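Apart from one protein chain that is not included, each protein chain of the complex appears where it belongs.
Presenting subunit A:
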Amino acid sequence: MNRINQKLEEDKKILSIYFTAGYPKLNDTVKIIQDLEKNGVDLIEIGLPFSDPLADGPTIQKSSTAALKNGMHTELLFEQLKDIRKTVSIPLIIMGYFNPIFQYGVEAFCKRCQEIGIDGLILPDLPLDVYLKDYEAIFVKYGLVNVFLITPQTSDKRIKQIDNASNGFIYMVSSASTTGATTGFGEEQKTYFGRIAALNLNTPQIVGFGINNAETFDQATQTTAGAIIGSAFIKHITQFGIDTISDFIKTIR
């Protein structure tokens, strides 16, 4: 069984952390992963930086630009991660935009992921219909979970299609926004979380966008399986460095 599915069966709210590979320093990737696991994080999203991250707000944009400037690229990330399963057992997801993966070759990319022990992919600009038509078989062949996004604007009908196509969890974007844009949850989110809960989906949901402390983490996870923190974590390591990861995690739970 895939590590993501195993983790989702545990009786706890999942804390997932996103960071951009190659940031703050080119070779921080492995240490960040090890520290996150050590501090009780449940799932890690490793961001493969892209020149034009159009779903991301300023924090992740800047970290991506810096990572690319540091020299991060696809093959180097695989190289950094090649022995990662000797030291950690936490589920690992690569999150990135489709073009770099398309250039690497989707099958070659998925194969490398399996060899390394990557459990899933989040590719926000790979649309559902294209995935089903061209790539689902490849993801399945290499044992990778594909994670789709939904937003408050996504219709029930489409959510059900996405539910059917999902094999891990659904990434529930908390509001109509790019990453890092919102602070706190209001009535719109309450209604949205309630609507999704009432759909009784087969696939567990994990909430992302706008989670930056214990309060928003608790709000986001009341009716869902967990929550994802990205921009707030990147802000923390930008300000305080990567030796203080435990301080950040303590502010969440």
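Some points to look at:
Quick note on the criterion: a residue touches a chain if its C-beta (ideal position, glycine included) is under 8 Å from a C-beta of that chain, and two chains touch if they have at least 3 such contacts; residues count from 1.
One rule holds in what follows: contacts and distances are computed from a predicted model.
Chosen from "Formate dehydrogenase major subunit", "Tryptophan synthase beta chain", "Oxidoreductase FAD/NAD(P)-binding domain protein" or "Peptide ABC transporter permease", the protein name that UniProt gives for the omitted chain reads "Tryptophan synthase beta chain".
Contact with the undisplayed chain is limited, among A:30, A:88, A:149 or A:165, to A:149.
The chain that is not drawn here is touched, among residues A:8, A:21 or A:101, by A:101. Residue-wise, the contact with the chain that is not shown comes from A:177, picked out of A:5, A:39, A:70 or A:177. From the set A:126, A:196 or A:249, the residue in touch with the chain omitted from the display is A:126, counting the whole complex. Within the set A:29, A:74, A:146 or A:205, the residue that contacts the chain not displayed is A:74. Touching residues on subunit A toward the chain that is not drawn are 50-58, 61-62, 65, 68, 73-75, 97-104, 124-127, 129-130, 148-151, 153-155, 158, 173, 176-178, 181.
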